[in-house]
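Quick one: this structure, given as structure tokens, is what I'll be asking you about.
All protein chains but one are shown in place.
And then subunit A:
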């Protein structure tokens, strides 16, 4: 064998591998491996890869799933959880849970970029937690944890540098991205923050990167989706065959009573022990200084609203309470919580978001909360009282009129 042939035998496979990779990653096709099973698993997985990806969510929303956006409350999968009720009573919709501990407005703003077409003229449910509205909003660490290059690139390609909302979003992104983030993305963000549009070359490069990222998402995000379907199925077995809100509410009270036996605060036993909440007076008065009514989060939230308005999505907003007995013990200010709910409601209603279920005053109802801040048994039943009719009945077309004032420091600090 000559040198050339020998060399080819050695290097040939490598070149072939490189060509294959380039073709697979850059081919202008859409790989679709998601099945009904994958969608069902992904819808209750609350997994970071699913939220940070697009293809599985897109497919699911096209198949009748509805985005349930929020944060850690969705992890409380008791029998009254929206995913359990929808399955048990064979509703016309199925919740696709988007959110877990650490996802706040800004993360959701970016993850919505991946499902813009799917929420257009459709419905969604959004649980907006008062705890998001600490003065600095989302923490750097949480934002970076859910950072998705795919959705960020998608956003960059559709951003309009002339609008206040996109400039604001870019500024927030730069402020929160940790060092060592992708340089080209940061540079493009800076341009938009400064009101400059991306150049043609920038756009072409980002388009190519988007193709690679999309293919990566299509090929890999279906792997290792946590399977919680058994958990959901187990919970459906505790429910009566016939749907009746009053019966469910009584049942919820019974489950709640059974689950909160080791403390006087109506906090789930496991939460109470795992978080060591019993430490003798350790938490008394500890939350007196917490502040949820002056926060940059109000403007981050405005970004999300703006996206819904653009897509004409009809959204039901739910403002959950905090466990009153616990918050009185820790000294969390009731006045401040009230201001938080009032401000959120004002921001919503003044811009035409009329479906608001404000539960902020119901923190004293027994078994409404699963623990200190998360909705549980009776709280979920109360949610269903709004969610079921909202999603199963025809709703009037929303009429939104957005106001950039909500991006201002004045509003954040009001």
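In the analysis below, a contact is a pair of C-beta atoms (placed from the backbone, for glycine too) under 8 Å apart; a residue touches a chain by one contact, two chains touch by 3 or more; residues count from 1.
Throughout what follows, contacts and distances are computed from a predicted model.
Participant: Which name from "Thiol:disulfide interchange protein DsbE", "TolB-like translocation protein signal peptide", "Teichoic acid D-alanyltransferase" or "Transcription initiation protein" does UniProt give the chain that's left off?
Facilitator: Going by UniProt, the chain not displayed is called "Teichoic acid D-alanyltransferase".
Participant: If the hidden chain were put back, which of A:224, A:247 or A:413 would touch it?
Facilitator: A:224
Participant: Of A:7, A:175, A:245 or A:288, which residue touches the hidden chain?
Facilitator: Checking the options A:7, A:175, A:245 or A:288, the one contacting the hidden chain is A:7.
Participant: Write the list of subunit A residues that the hidden chain touches.
Facilitator: Contacting residues on subunit A, toward the hidden partner: 3, 6-7, 10-11, 14, 224, 274.
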